[in-house]
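All protein chains but one are shown in place.
Each chain gets a letter, A, B, C, D and E, in the order it is written, and its residues are counted from 1.
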Amino acid sequence: MTRHDGRAPYQLREVRITRNWLDHAEGSVLVEFGRTRVLCAASFTAGVPRWLKGQGTGWVTAEYEMLPRSTNTRSDRESRKGRVGGRTHEISRLIGRSLRAIIDTKALGENTIVLDCDVLQADGGTRTAAITGAYVALVDAIEDARSKKLLSATAAPLTGSVSAISVGIVNGEPVLDLDYPEDVNAGTDMNVVMTGSGEYVEVQGTAEGKPFDRDLLNTLLDLAAKGCADLTAMQEAALTATPRERLR
Amino acid sequence: MTRHDGRAPYQLREVRITRNWLDHAEGSVLVEFGRTRVLCAASFTAGVPRWLKGQGTGWVTAEYEMLPRSTNTRSDRESRKGRVGGRTHEISRLIGRSLRAIIDTKALGENTIVLDCDVLQADGGTRTAAITGAYVALVDAIEDARSKKLLSATAAPLTGSVSAISVGIVNGEPVLDLDYPEDVNAGTDMNVVMTGSGEYVEVQGTAEGKPFDRDLLNTLLDLAAKGCADLTAMQEAALTATPRERLR
Amino acid sequence: MTRHDGRAPYQLREVRITRNWLDHAEGSVLVEFGRTRVLCAASFTAGVPRWLKGQGTGWVTAEYEMLPRSTNTRSDRESRKGRVGGRTHEISRLIGRSLRAIIDTKALGENTIVLDCDVLQADGGTRTAAITGAYVALVDAIEDARSKKLLSATAAPLTGSVSAISVGIVNGEPVLDLDYPEDVNAGTDMNVVMTGSGEYVEVQGTAEGKPFDRDLLNTLLDLAAKGCADLTAMQEAALTATPRERLR
Amino acid sequence: MTRHDGRAPYQLREVRITRNWLDHAEGSVLVEFGRTRVLCAASFTAGVPRWLKGQGTGWVTAEYEMLPRSTNTRSDRESRKGRVGGRTHEISRLIGRSLRAIIDTKALGENTIVLDCDVLQADGGTRTAAITGAYVALVDAIEDARSKKLLSATAAPLTGSVSAISVGIVNGEPVLDLDYPEDVNAGTDMNVVMTGSGEYVEVQGTAEGKPFDRDLLNTLLDLAAKGCADLTAMQEAALTATPRERLR
Amino acid sequence: MTRHDGRAPYQLREVRITRNWLDHAEGSVLVEFGRTRVLCAASFTAGVPRWLKGQGTGWVTAEYEMLPRSTNTRSDRESRKGRVGGRTHEISRLIGRSLRAIIDTKALGENTIVLDCDVLQADGGTRTAAITGAYVALVDAIEDARSKKLLSATAAPLTGSVSAISVGIVNGEPVLDLDYPEDVNAGTDMNVVMTGSGEYVEVQGTAEGKPFDRDLLNTLLDLAAKGCADLTAMQEAALTATPRERLR
Partner (left out) sequence: MTRHDGRAPYQLREVRITRNWLDHAEGSVLVEFGRTRVLCAASFTAGVPRWLKGQGTGWVTAEYEMLPRSTNTRSDRESRKGRVGGRTHEISRLIGRSLRAIIDTKALGENTIVLDCDVLQADGGTRTAAITGAYVALVDAIEDARSKKLLSATAAPLTGSVSAISVGIVNGEPVLDLDYPEDVNAGTDMNVVMTGSGEYVEVQGTAEGKPFDRDLLNTLLDLAAKGCADLTAMQEAALTATPRERLR
């Protein structure tokens, strides 16, 4: 059986990672998974939130939000509604946790990095694109801090790389990297966050409608491992293509 | 190696399910996992939210909240802060999804059931206790609606049962049903929601500090299956001990 | 004429005061006036709000809230509405003032006690039950602070005891401790807060529909004095039955 | 013993009631109790809030607020803080209840009257001045509605008049109509709302610091009765001095 | 062609500036442009907002708000809606900028002056009346600070005077100082803020419906200059009539 856009079940959409899309941010990436387009900005600032002060450790956090017309029909702005929705909170927290998993906060020192992930266009997989792009922006922000002597040349806060992908059951078949039309029809939906060395950072599987069994879970985990390995290679390619110091 | 409270790794804390703890609610349960104590109230009302009207399907949703002094040190009320926190939103949504997984919303008709899960005392595992208790309250609310002819005698909105448990790595060892002291020291933390027939509704695993590998994931899933099976038996026992119509 | 539940006009509902209902709080009481059930938790913390700092005096305050399904039909959560309602504010302030009336804040030193009064089930008289139960929780929290040397053994912040009861005119007859069905039919409704020595801390009488005259006011005050004296005896009994140090 | 401004214990401050202070409102009064100055505007509109529709009864409600520089030192605006404070809610509710006590909502028909009481300058007794002034604005608004045929000529929604005064213990002596310097030093503080025929609508007594006994309560009630009788006479004088139809 | 109230095109409404309308504020003015009535209170306090600390400069800011029944039909309070509307923000910012234009913040030292402009009655031109009145209140507040030695006798924070007026096209004719009926029918609407020496502080012209050309713009600017010159004379008259030290 074929997917509606002709992809094989284990195939990612076309992925593009454009570094330094912004001039001001310490690191920035426009990441595209097909038509999904997320702008990831990494802001490096000296100091940590009050509750962390004096402990010699840094902080990495993230904020995710969708532009009102990133979607098919316009959504109201959360700023106008005066409250941040549950889904927005949930995804922001997921991105933050995922990046902290590959950060040695001691090595970061008392510095904070905020990852702003703003969805400019949504076509499924916005959270996985955000994590995948934010990692690259994070690497650039750390390099930038090193070049400005905000971090010592030998500080190594990164302990690995991280990427994320969605997997699910569409028309009874396990597939990788669901776009929006697939997502709304998916029976089971899972987001998997993995390190470059193939370990799990986060596994979030949800039965939509019908519970799933252990065999299916295993198949989906296999697919996700394949997808994250592909993304890891693309992240590396993007980061080595042009050294950070050449970008500006 | 022994757990700090003497339990075996695969052992639940003492679980108590007290039905009809409230007089007004259509279904209500005080559920205890050791010292964790959650009050689950199921409110059955005719009608559905506006966006569902006229489709002939019902709605099940949940709201989770912690009392300010359910915890070791007092937390500020979310009502006073004027905003609901991300964690509260996230858990409310998880409980709602978990219960909808075993509900046939067509069979429910245009009726709404709200599950209020208020944590009276917290000692780890509040979300898993909430799901486990809310299921029992939900069963009672449906039975109550049937007895009041709000549902026809033959309507069967329940398609199964659901329970939830946490698993994690404590002191290097996989254990079931972590209490708070274990939870803060856990390397990996996973919440698993399963049906009574042993299928997955939700799998949420998070590396705290150190990513985890596939073997460990499998071990944790085995433990969780054991825990959910035990909880399913306790839910059944609670529901059959006393028929609903005898409770009031 | 008889009341709908068979009580005499001057008769309280069955009152139960269960100390130490929670494990974490410095003092805690589950207080029941018939079917009304309020969980009172007293949190003792060193330090005072900013505006009191450096004056050598302590602070006692209270927060009252109702669980959404404490009532006959479910109410929306104030945390979700993003604002605390007028009634909730009003009752929280009343409870705080009532307890401060029997506290010598100088003797308390720069310490704060917060009384959280959460209504688990409402059947009329929730504010009077809250004050009556909160006093007992407050005594236990002070004793606990003394045993932990947060207060000196000779510090005597308590200057008396306090309890509260409602009185009103139901079917033309003055009655004590109205339950919800009586409350909605009451012509005049009064809440009276008194010390154990029979003095007034707060008198709040409201004509519902029809103004009331001085004679009626006097009759209601007599009834309230009787009710508060009864509650004072029950508070004493609860507090002396088991010394605090034996409770845990 | 003399009061700091030379008044006798049973003496009101100079009271001024200026009708029709605004051009747009259906009724409006600038009421002054000494330096306390409250602008009361009565807005009459056809229709009632949703929860009252179709019952053939009207609605009277009030909103109280202080201008930021009505007080000695500037207070932040509640609109900027994004939340209405507890005291503001409490007083708004008190004013609304007080006016509803002398309104026959059936006779009002499905119409709403909102009383906006904005404190332009505060020197103690703002809530009692607000009630006293709002009554006069309410009478004018009803007359105005009659003249515009929004109410029939025979409709008689007013069942009496209402006024309010504060009483308290200052320097050990019971006094009437406390100004701000007296209020901050008062041992006991009571606000009494009475009808023109001398019955109680609301009695709110609060011990500040030291509980009070029954004798003192009686003395304060006597003083309040005297004050409300004086205010009733002034309200009548203001209303009869110039007929409403001559005012514009 | 004549205006509906008989004024000439270049004619202001009757303007009244009443100083010291409040007892507590350091400066206060009730300013009236015809039936438009704005209460301006200037609050002088030592210290500056956090972001200005240690720079040796002062701060002047303003808050504008309309009472709910200042208008023809009642508007909801922004405090109850929980958010300040765009128009309120916009006008508050305009008033603040206008006054800062004639303040030497260095000469003010680390002191803050807040101008509260509350519209008691609205009939067009509330923002221009507010600026015109707030200037006079500001002068009085500075004089008051000097008399209390909060400012040195030689400090001269005022660098000029400021007033404001509206101009617009009504029935095809350029007119000065539009009242509300004119404002709603105006084709183009412009607010001009000028110093006493005839220079511009702010020019805000808005085409309502139909764009306007350069000639019309020039005509409107001429009219505005005439209006501001008249207002400047009235401000001076008000300020010299009675020296500040005689007012209280």
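We adopt the following convention: a residue touches a chain if its C-beta (ideal position, glycine included) is under 8 Å from a C-beta of that chain, and two chains touch if they have at least 3 such contacts.
Please read these numbers as outputs of a predicted model, since none were measured by experiment.
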| item | value |
| --- | --- |
| Contact list for the unshown chain, restricted to visible chains | A, E |
| Contact with the hidden chain (one of E:E90, E:E173 or E:E236) | E:E90 |
| Absent-chain contact - pick from A:A25, A:L221 or A:A238 | A:A25 |
| Option touching the unshown chain, where E:N72, E:N171, E:T206 or E:T242 are the choices | E:T206 |
| Touch criterion as defined above, residue of A:T2, A:T45 or A:S147 at the omitted chain | A:T45 |
| Contacts of subunit E with the absent chain, listed as residue ranges | 83-87, 89-90, 92-93, 97, 101, 160, 190, 194-195, 197-207, 209, 211-214, 217, 221 |
| Residues of subunit A in contact with the chain not shown | 22-25, 28, 35, 39, 41, 43, 45, 63, 65, 67-74, 77-80, 82-84, 88, 114, 116, 118, 120-121, 123 |
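As a working rule, only the chains that are shown with their structure count from here on.
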| item | value |
| --- | --- |
| Lowest number of touching-chain links that must be crossed from subunit B to subunit C | 1 |
| Chain hops separating subunit D from subunit B, counting only touching neighbours | 2 |
| Rotation in the CA alignment of subunit A with subunit E, degrees, nearest 5 | 120 |
| Interface residue overlap between copies subunit D and subunit E, same or different (over half shared) | same |
| Distance between chain centroids, defined by C-alpha means - subunit B, subunit E (Å) | 59 |
| Subunit A residues counted as touching two or more neighbouring chains | 82-83 |
| Pairwise touch network: line, ring, star, complete, or other | line |
| Full enumeration of touching chain pairs | A-B, B-C, C-D, D-E |
